[in-house]
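One structure below.
Every protein chain of the complex appears in place save one, which is left out.
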Amino acid sequence: MPDLYNKLFEDVRFREGLKACLNCGTCTAICPAAEFYDYQPRRILDILQTKDDSQIENLLKSNTIWYCGECMSCVTRCPRGNAPGLLIQSLRSLSQELGYFTESEKGRQQLAIKRTIGKWILEYGYCLFPSEIMPAMHPEQGPIWEWEHKNIEAVMLRLGANYKGTGPGILRKIPDEALDEIYRIFEVTGGISRFDKIEEFSRKKAKEMGMDMEDGTNDDYMKFIYTANSGNHTKKHEG
Amino acid sequence: MKVEGKQRIWMDYQKEIAEDHFFYVRSCVRQNFFPGSEKTFLRILKSELQKDIYENPSHTTCSGIGYHTDIVPFETAMTMVARQFALMTEAGYENFTTSCITSFGLYSEVLETWHHFPETEEKTREFLLRATGREFKKPNNVSHASDIIFRFRKEIRDKGKYKLVNQHTGQPLRVVEHIGCHYSKMFPSKGIGGAEYPYVLIGMIEDWGGEVIDYPERRHCCGFGFRQYLIQANRGFSISCSKKKFDSMEPYKPDMILTNCPGCPMFLDRWQYAISEMEGKTYGENGHGIPVLTYEELAGLVLGYNPWDLGLQVHQVPVEPLLDKIGIPYDPEMKFKGADGQDLGKPESPSFLKFYFENV
Amino acid sequence: MSKTAIIIGGGAAGMETASQLARLGIEVDLIEKQSRLGGHLNSWDRLFPNRRDSKEVSEYLELGMNDGISLHMNTEIDDIRMAGERFTLALRDGNELYSDALVIATGYEVFDARKKEEYGYGIYDNVITSVELEEFFRNNKQKNLFEGIQSKRVGIVHCVGSRDEKAGNLYCSKLCCVTGVKQAIEIKELMPDAEIFCFYMDLRMFDRHFEEMYYEAQEKWGIQFIRGRLSEASENPDHTLLVKLEDTLTGLPLKMKIDLLILLVGFVPSPETQRLAAMLGLKEGDDRFLCAADEHTSTNSTAIPGVFLAGTVKGPAGIANTITDARSTALQVAAYLK
Partner (left out) sequence: MKSFGYTISEDRQIDFDANDRNMTGFINSIEPSIRLCLGCGSCTATCSAGHFTDLNIRRIHTLVQRGELQHLKKEIMKCMLCGKCQLVCPRGVNLRNLILLIHSALEKSGL
């Protein structure tokens, strides 16, 4: 087993986020994830403080670390200056580096995020791009988005955007040189390697689950991870 | 509730906001969902306040949503941020301002990290140089675009045509404010008014004539939670968070919700629609919902800009009841027209949320 | 000429030090900046653990104010000079006092609850401090604490401004726990149908009969203890409060409506203590309370010959320990002056 605690400790966010927890629960008290998921940020610190790699391994393979919404409300309140939200980020990073994320339903979703947000960052230079936000995948966006999506160029023109245009402005086409630069940044800093790992471990998992996985967003595995919900995430009481 | 108590706290969290010469970076979510807001922000700064604000066409996403969905490593995000700083340095600017709260939080986090762990700054400089050949200076002043509108709120009021007053009753409009989590929850001193009672939107509402409502779930996240919305299987979390806020604010009968984060207004707007479709429940008066505005949209209304230039037509919750209350004229026929009056058809009407109605 | 001592601070520690030194035949000047002796004791109603009237302790201390003690009320100190083994105190009124020994007994003040922003003290109508509750008990016992409030649920919040990096105080104020339990019982005595909750992290019932009082609170009075630190309070439309904490023994977040929230504010060094320490060059600990010459064996003297400490300038302490400490200081001063 890799030296998990020490690997986590290499992450500055981990060092910044874990001082010494006194188990007061101010984090869990106001954590939106704790309100709706079987989740307590306090427990995360409890486990990490043990430095016990077998417990940490379980955590890295669990749904637990994927419930947090990274709103960082916990950071404001902690009387000891811990930052549970930052610890979650370091745990998620390590879970992906080691491929443990594919062991949980919520962790497996990383592939879907990589293939949407990740792809768009490199392709458009934006985290989102309107033509990609399909009303069918986002029905809650309502009739207004359906209308807007259908008329995107005209609506963007009406609202003064420079949609796919050159020069500055809203939703301009980001110059190819700039896109090349951000690709190189991703290459140099480990971003591309993170993406490759998400792909590689997911492919392995899809095979193990006997599911078809291609490169886009329409294969069985992608559809499965995008929508699968066991319903076991919100339970309040044991038994 | 004693407002003096809050005022004392606001005094403790004063923040320096540059006066002029801004290097501007955009927001991914805002450009997608509220393009009119960014347009309005620049219009106010340039034509109303005569400020110098520069946008480099080469700037990109800060990768914040990727960072907070954890597909983008911290080192990558730091270098993406460094590249934006390099563009600023090259253009000769020192005051960095961003349209996005996630970005604002990330810029703050990166600068703090560099401060506490100087080796990370060194490494980032090396990465950036290797990847792009660029070098950078750190900004002198980092602000969120709402900080700037806050700073010039009185000038906006003085130039304004409208006040946040209900013209039928003469009473101030009752406004709920919602602050993006990453504005000050991580670093209270970086937000006007701190983390517990942020003042950035309250200052605008008060100076423009409205009344601020404080309600129990004011500090609650809207529920975006990055991966919690982006993946369909998790959206139950996202909508449940917003619903909690609506249920908590409902008894106070707010006339509108004002936001400073790009994502929050979209979710608070769309989830009202989704809740109505899923449960038949609508908030606000007469089944119209509670209009959700960005601070730029509200500033634009105060200044008398055409609501359809501000982009208020791309809200799912109709804004007309609010316009009527303030007494702002609008042409219903033009709401869904393109530039030069081009016919674009109309969105369908939701099942429960009242979207089309007679002009009062 | 016989040697004299100056005691700065006329609270319990200063009064008892003065009284004991006078008994030992040493001439004492006792300086108090207010118009009344007794310090914080004047604000408390009944004392833990036996709930005896604080006025009885005040009376005891006043009995010690005998011949040999010159009282300087309403007196502030502008400057202290040390020359050889003599101290010269320049007073605000232009006078000077001289002595061979100096006792710092300037005590503490309570934590400013407004700094704990998320509890809304000074903002929400029904949030008060434990000190205000004592004042209420002392002055308005006949009145209804819940006047204008419909139901009667009280929340008592432990560790307000203590054990809290963000409040700037990492230390435990140690007397708040027992104060909370005492006040819970007292509210219950006044209003038997009140429902009372203590929100705590640990109950530090360190002294004699404290634990028994906790037991009594549970057994006789039905006070409920919920293990979790209060995370935030906000105001409901009807001016009641919505509080949120984790019920850590179940691992679930908990919310409840509270009619009156009482904040158990901790100890912080008084500004006067810090000012005098700076003036004299006395060592402050990382908690900003003053350091004695040795933490275990010389708890009343300082690194400066002739300068002594008494009471809560050294950290949180209750009345009994303060009085005991003051006596021990008096002995050390007497030995030094001999």
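Going by the order they are written in, the chains are A, B and C; count residues from 1 in each one.
One rule holds in what follows: contacts are C-beta pairs under 8 Å (C-beta built on N, C-alpha and C of every residue); 3 or more make two chains touch, one makes a residue touch a chain.
Computed from a prediction, not measured in an experiment: that's the story for all the values here.
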Omitted chain's touching partners, listed by label: A, B, C
Of B:243, B:288, B:325 or B:354, the one touching the omitted chain in the full complex: B:243
Residue touching the undisplayed chain, where the options are C:77, C:254 or C:291: C:254
Among A:4, A:18 or A:34, residue touching the chain not depicted: A:34
Among A:58, A:217 or A:234, residue touching the chain not depicted: A:234
Positions on subunit A contacted by the hidden chain, ascending: 34-38, 139-140, 227, 229, 234, 236-239
Interface with the unshown chain - residue positions in subunit C: 203, 214-215, 218-219, 222, 224-225, 227, 244, 247, 249-257
Touching residues on subunit B - with respect to the absent chain: 232-237, 239-240, 243-244, 274-275, 277-280, 351
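Definition applied: only the chains that are shown with their structure count from here on.
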Central chain (distance from its CA mean to the mean of all protein CA atoms): B
Reference subunit A; chain at largest CA-centroid distance: C
Rounded Å distance, subunit A centre to subunit B centre (Cα mean): 22
Centre-to-centre distance between subunit C and subunit A (centres being mean Cα positions), rounded to whole Å: 49
Chain centre separation in whole Å, for subunit C relative to subunit B (CA means): 46
Touching two or more other chains - residue numbers and ranges from subunit B: 195-196, 219
Contacts with two or more other chains, residues of subunit C listed in rising order: 118, 232
Subunit C-touching residues of subunit A, taken from the complex the two chains share: 22-31, 34-35, 40, 42-43, 76-81, 236
Subunit B to subunit A touching residues, read off their complex: 26, 28-29, 31-32, 35-36, 38-39, 55-61, 63-66, 68-76, 78-80, 83, 105, 113, 116-117, 120, 127-128, 130-132, 181-182, 185-186, 188, 195-196, 219-221, 223-228, 230-237, 239-241, 244, 270-271, 273-274, 308-309, 311, 314-316, 336-339, 342, 344-350, 355
In the complex with subunit B, residue positions of subunit C that touch it: 114, 117-118, 120-125, 232, 234-237, 239, 242
